[in-house]
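This part shows chain A:
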Amino acid sequence: MVLALILLVPLAASLLALGNHRVAPWITLVATLIVLLLSGRAIWAVVDAGTVSALGGVLTLDPLAALYLGLVAFVGFTAALYSVGYLAARRAGQTEGDSTPRYRQYHPLFNVFLASMLAVPLAANLAVVWIAIELTTIFSAFLVAYEDSAEALEAAWKYVALTSMGAMIALLGVLLLYFGITNAGQAPTWAGLGLAAPGMAPAILVTSFVLWLVGFGAKAGLVPMHTWLPDAHSQAPASICAVLSGVETSGALYMLLRIYPSLSANPGIVNPQGWYLVVGLVTVATASLLILQVQDFKRLFAYSTIEHMGIVLAACGLGAGAHDLGATYQFFAHALTKSFCFYAAGLAVIVLGTQRIDVAGGLMKRSPLAGWSLLLGGIAIAGAPPFALFVSEFEILRTGFTAHQYLATGLLTVFIVLAFIAVMYQLGQVVFGETTDAAAAPVSPLPLTCRAALLIAAVPVLVFGVYLPPRLGELIRAAAMLMGGAP
Partner candidate 1 sequence: MSPITTHLLINLVQVVFLLLFSPLLEGVLARLEEIIQGKRGPSVFQPYLDIYKLIGKDEVVSEESTWIFRFAPIINFTMPVFVVLLIPALTSYPLFFAFMGDMVAVGFLMALGGFFVSLAAMDTGNVYGPIGASRTRMVGFLSEPVFILVFFSVSYIANATIPYIVNATWAESWSSMLQPAHLLVVIAFFMLILADEGRIPVDSPSGKVEIAMIAHSKNLEYSGTSAALMKWAGAMKFMILMIVFLNVLVTPWGLATTARLSDVLIAIPAVLLKLFVFVVVLAVIESSLAKLRLFRISEYLATAFVICLFAMSVRLAGLG
Partner candidate 2 sequence: MQLAWSLDGLIAALFAVFGLGMIVTRQMLGVLQLFILHSLALAASALVLAVALGSPHLGWVAFITLTTKVIAVPLVLRWAAGSEIYERREVDQVLTIPISVLVAAGLALIAWVVAGPLVNAIHDRPFAAINVPTGLMSLLFGAFTVSVRREGVAQLMGLLIMESGAFFASIVLIHDLSVIVEVAAAIDVPIAVLVIGLLIRNINRVTGMTRVGLLAELRERR
């Protein structure tokens, strides 16, 4: 029942938000709060009972899905809170001659977008999961194109075209897998996949996997299908960027993580870890190198998303032991940290009036809150202690070295360090230094809701590096076991 409500509440909110656009932000806020509470309840139930299902098996939730659900709900809530103030500030800040933003469509689309993302972990049938993923792309198209400028529309087009292309490729993979599972007499769900995988003909499983890798990889921003990501994640308004970077790409990555244990379980498939490792390393390498020459700090965070997706994949591929806690914790921490980073970036955009690194500068002087949050966000996403990403990356590297994968882990370390340096250098230019005249605009006070969202989002970022609540730790451990690692 709870699971069904999680889906129904945002849909209802979307309809209500269509009615009255003045009240819409608050409706969205209330809806996302309800969803967060309901998800919390569902996750509690999963930690106790292992797997929860509703509506006669149409909706299910197991630990990995519960983890992702929690992330979606939390990021959705903070984004809804943030967008209340952010959109108003952007509207006030538009000068004459700028294009008209699509204010009225924002909240209905946001709710429906959130509902489709919530459906990804909840749906039991694989084909329905695919439909949910395709719908997340479709509903976020006009959210990305919010600014209504030529660049925003270009970003939206590239986003929709490339991710839909990926989704169609993945469709064939999903249908092939569906066939393989039902042929083995299992139900077409994740559990069924796990049961059917050992006996499935390797050709079917391999073809499905390659199609998934290309298809869902395009949506997750894996190289070389990543070209849409920096554009879409920099042109969208900051709250949407947070949701896209934080949880939507993680959703595609979630699919790739879920197929991994099936590949390992099938004896006919040779070295699935190799695939994950190579793709992950190439992605991390490309992203780190690209961060060096980025010129826009929201694009910086977008490339950082690509890098972290690569790290999670490489962690999976680093063999026995590396992927159980490291990858899951990285997946978890990245969503929370990246959304925080984008909230900070949004505040920086409000204060500085520009996204470009060479034009911006002196953020700390103009607004200490924005400056400190951007700096902290940068440090956190680059993987420095005492933040959560440091713990997960350290765990990954440690288990990589103990598994004797020296070359791969060494390369991974090099690229992570490279990205760290690049992020710090670029953000330093924005945060410190003097303001240039071009960006000199009167400093309006930062919206209250934005600051509140920032603070709420900061809590997990600051806390989870040092202390993990036991229930949450149990959940992460259970999720990791589902990915096929040793306890």
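How were these picked? Simply put, all candidates are chains of the complex that A comes from, given by their letters.
The definition used in the following text is that a contact is a pair of C-beta atoms (placed from the backbone, for glycine too) under 8 Å apart; a residue touches a chain by one contact, two chains touch by 3 or more; residues count from 1.
Given the structure is predicted, the values throughout are model-derived calculations rather than measurements.
Among the candidates 1 or 2, the one in contact with chain A in this complex is 2. Considering their complex, residues 99, 125, 127-128, 130-131, 134-135, 138-139, 141-142, 145, 148-151, 153-158, 160-161, 164-165, 168-169, 171-172, 175-176, 178-179, 182, 201-204, 207, 230-231, 234-235, 290, 293-295, 299 of chain A touch candidate 2.
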